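Selected chains only, in their assembly positions.
Labels A and B are assigned to the chains in the order they are written; within every chain, residues are numbered from 1.
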Amino acid sequence: MAKVLMKGNEAIGEAAIRAGCLNYFAYPITPQSEVAEYLSKRLPEVNGVFVQGESEVAVGYMIFGAAACGERVMTTSSSPGVSLMSEAISYIAGARCPAVFVNIVRGGPGLGGILPSQGDYFQATKGGGHGDYHMLVMAPDGVQEAVEMTMKAFPLAEKYRGPVMILGDGLIGQMMEPVEFPDDLYVEPTNKDDWATNGMERRGSSTKNIVKSLYLDPATLNNHNLLLKSQYEQMKREEVRFESYNTDTDYELLIVSYGTMSRVCKTAIDNLKAEGLEIGMVRPQTLFPFPEKAIHDAAAKESCKHVVSIEMSMGQMVEDVERSVKGKKEVTWFGQCGGEVPTPEAVMEHIQTLLNQNQ
Amino acid sequence: MAKVLMKGNEAIGEAAIRAGCLNYFAYPITPQSEVAEYLSKRLPEVNGVFVQGESEVAVGYMIFGAAACGERVMTTSSSPGVSLMSEAISYIAGARCPAVFVNIVRGGPGLGGILPSQGDYFQATKGGGHGDYHMLVMAPDGVQEAVEMTMKAFPLAEKYRGPVMILGDGLIGQMMEPVEFPDDLYVEPTNKDDWATNGMERRGSSTKNIVKSLYLDPATLNNHNLLLKSQYEQMKREEVRFESYNTDTDYELLIVSYGTMSRVCKTAIDNLKAEGLEIGMVRPQTLFPFPEKAIHDAAAKESCKHVVSIEMSMGQMVEDVERSVKGKKEVTWFGQCGGEVPTPEAVMEHIQTLLNQNQ
């Protein structure tokens, strides 16, 4: 298929349709409103449904409703909007319904700003809502990867019957890049009839499917939580995705970075390499499950003196990096969180400083 | 002052009043509704105000409003209700307003059950809302500590101008214990006039105080986030609280446990000691800031072969324990999350199994 030049937000919308998602509920918020704008036009052309909810709280429960019926369904929002959905996300996880959430993160907390940020790492990976649940979280580094992750998100949500989140940032939403929509990423839904409230008649079934998150009996609730836990363990075995960059060298320092930030880091690494300094990077593509082993092993390499988590937040992923490195090397944070992405020069300068300290 | 026998939920309500909190907004939810019931009667007697909001979303913003005016203000809720407040909590943190949130955690995710749980550890410590903020989080192990932490919460919230959370569970809310309300925990508010929108006339001031979380300029927002970060660093230096139990022995295994769960662990430790086996425990009283150094050092002790995080959740605090131990010893999780607290016998049996594996 030929490549087309698209803005990230529109490409995400189109990718959802290509993935067979005909239900999209959302409430406008900068910097993701273009997804809603695009899908409000596109969905009617394919007999799909767009509803703008009364609020993000309402949207969260519209998602729950469609997901409970076995429909492929997505919403997109940005940071404060996702906070308002956090009760619903917990319900959807508890009720084991597949649904796709896209967070085009803006700077926070509170109203904050409308420029790019990675400040919702914790909310996405540790669970903004209540209770023992996780979302599978993917973080694209550009428009093409945003398309592919969006298309993969729906079958992954169905494989695990739970919410999947795409964690992007305003740069990815607003930038234009040539993209293609790989047809082979479309996966036919399979297991809906076993659990979805999609109509006994339609299924030719004599038993009702019930979707719920309420388990008043403590042993039943414990077993339910153990089942969820076993799925998260399965994710850790089967779904970890990451990219290694310049790690076949004897790098002196290891960067861990994701999303837009990682593209800046690649430039910094290339520049330093030209100056004769080798720096490695592991870029998590899945933030949950986190590539713990890959980072641990990369940090363990003898040449590596230091590990730095470079984030457009005040130090969130760094905690998972610390956990992964298990004391093998010192782990520190570098970054900023106001909307401006650190430049390659700032990254290079910080690396030099770290290496000077470690000599 | 003489001790009185009180239910935990009521004691928390009374403690807030003794701390000078005359503003309480809430929405009923099991298992914390007794706080609202108690304060709806008590507050009018002291010229205080109780408003039952239209929803937890509304309550969150009532809290924000009162806090912005420099009033001491509290809400109590339980897991799903706290999720609905997560946008407001992020706004309050971003706008730097002091406010006290009590979460009497129930089993989740979703509706889950109404019995005790510690499943909201991540939500409380990593930030259910969006953006780079933290709450100071305290976890009492009984009614007396709940009272003291509630009374301390208000001056701590004012010291750091941010949200403070008491993370309890249904057992603490429902159990009756003799309590006293230490008068010396009352601290006069001091710094309100510098920032609160409490009236120019009242302050004899000619300048308006403005409370906001919106910072559109990226450099300004970055500086704002750096200021917040510096406060969290200060908390890590000044506010870490924990209890060590049986750690002056050559314990073979270290438990990390908090809240109600830790009381069960103490019984298990006492029983095992009687059998000749020494087990140590560090009980975090503050979950954020987390007692990283205390746990690291306790784990480093030569006699200690293993570290286990025992939680009424599916493994949340264990991640902070792993981070703290930095690979010094193996760290595992034990627990359950359905409403039943693991018994001392179950804890003892699990410890024996772990030690057998480590021989």
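Some observations on this one:
The working rule: a contact is a pair of C-beta atoms (placed from the backbone, for glycine too) under 8 Å apart; a residue touches a chain by one contact, two chains touch by 3 or more.
Keep in mind the model is a prediction, meaning the values are calculated, not measured.
Taken as a whole, the complex in this structure file is built from 4 copies of one protein sequence, with 2 shown in place.
Note that in this section only the chains that are shown with their structure count from here on.
Distance between chain A and chain B, defined via averaged C-alpha coordinates, is recorded as 28 Å. Of all residues in chain A, those touching chain B in their complex are 57, 79-80, 82-84, 86-87, 90-95, 105, 107-115, 117, 119-120, 122-123, 126-133, 212-226, 228-229, 313-316, 319-320, 322-323, 325-328, 336-340.
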